[in-house]
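Right, chain A next:
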Amino acid sequence: MIDPIVFFPGCMPASIARHQYRAEQKILKKLDIPYHECPEFSCCGGGHLQDADDIKFLALNARNLAYAEQHGDVLVTGCSTCYRNMAETAFRLQNERLRTAVNARLDAVGAPEYQGKIRIRHMLNFLASPEIFSLLEEQTSSPRPVNVLPFYGCHIKRPSSILPENPDGNMEKLLTLCGYLVRPMRDPYTCCGFHGEITAPSVSQALSAAVSEEAVEQQCPIIATVCPLCSFNIESHQMRNKTKRKMPEIIPFEELLLTSLK
Partner candidate 1 sequence: MFTNLNPISCDVLVIGAGLAGLSAAAEAARAGKKTIVVSKNHPLKSHSAAAAGGINAAMTPEDAVLHCEETITAGCGLCDRQAVEILCNSAADILGKFRKYGTPFRLNENGEPEGRPFGAMSTPRTRFVGDYTGAALMQTAFEQAEKAGVRFEYDVFLTDLIKDGSRIAGACGIRFRSGTAELFSAGAVILATGGAGALFAVNSNGIGSTGDGCAMALRAGLPLKNWELVQFHPTGLYPSGLLISEAARGEGAVLRNKEMEAFMPRYHEKGDLAPRDAVTRAILTEIKCGRGFGRRGDFVLLDCRALSPERLTERLPEICDLTETMLHIHPSTHLIPVLPTAHYFMGGVPTDTEGHVLDAIGFAVPGLFAAGECSWTGVHGANRVGGNSLLEATVFGRRAGKAAAAETVPASPDPNEALRTLNGRLEPPASASEAEETGKIPSPLECRRELKEILSTSCGAVHTTIRHKQGATRLSLLERRFRKYRFRLPPERACNTELKDWLETDNLLLLGAALLTAAEERSESAGAFYREDQIYAGGSLYHTLTEYRKGRFSAERRPL
Partner candidate 2 sequence: MIILRIYRRDGHYDVHQLDIKPETKLLTLFEQIRTGIDPTFAFSSGCRHGICGSCAVKVNGKPVLACKTEIGSFRSGVLRIEPLNSESPKIDLLSDFDGFYRSFSSFPDFLEPNGRPTKENFLPEATRCIQCGICYYSCPSVSYDKEFSGPAAALKQDRFLSDPADTITESRLEEAVGEVYRCVKCYRCTEYCPRSLDPEKAIENIRTRCLTRKEETIGTFHTKALFDSIYHYGKINETFTARYLFGFWGSLPLILSGLPFLFKRRVRLRPVKAANLKEIRRLLEMEND
């Protein structure tokens, strides 16, 4: 029996990337992992709240973490940006003074206190961790010999000084288990450009296109992603770029995993 976890879906899976949300829920259910999703969860700031106000960014994330702390010791999220923002918050709030200041704010609005005890994990790292992986090993079936390009994106890895886990090779490990033929990507931690989509559209476009291009070049019909923002950006740029060529499909790794679970 796996200890219960707190599941933080993130805004996008809950609103316009429901396929990922559903896949995540189903996997957790299939593996018999009890999870709790707090209705109080807010947005992590989406990578831009810190641009508006740093301390409010910390407070908002600390609030989420505080609610999570009431329901478990581990928080798992399937969105890299949420993961990075929460990890940054947890890292910076190790500082006693800052934590006191943030907790004073939480206290003033009636939210629970953030204690700094909860462990923050990305869904990918969580599923690839040995105990869960052994559960998956028992349940996977029907190998699918399809080429897949594993795309990690930025926020699951950088900045590594504040992130709790190194995701290297985790997607390869999970997808190989499902029988996919995982191709080595030149730079799997390259940026999809999502956070510049509005403010730096040309860069965002170029970065997304480069990922799709590499998949074409490597003859991968599927790009596996670990972050809904990456999937969204690459996919929407593909749609806007009308081309006759057949472009690869962008699929969250959770969906790929789910299809081969018994």
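Throughout what follows, a residue touches a chain if its C-beta (ideal position, glycine included) is under 8 Å from a C-beta of that chain, and two chains touch if they have at least 3 such contacts; residues count from 1.
The set was built so that all candidates are chains of the complex that A comes from, given by their letters.
Quick caveat, the model's predicted, so the values are computed rather than measured.
Trainee: Could you check which of 1 or 2 is in contact with chain A in this complex?
Mentor: Spelled out: of the options 1 or 2, chain A touches 2.
Trainee: For the complex, which residues does chain A have touching candidate 2?
Mentor: Contacts found on chain A: 11-12, 14-19, 38-43, 45-56, 59-60, 63, 84, 105-106, 108-111, 154-155, 157-161, 186-187, 190-191, 193-196, 198-200, 202-204, 206-207, 236, 239-240.
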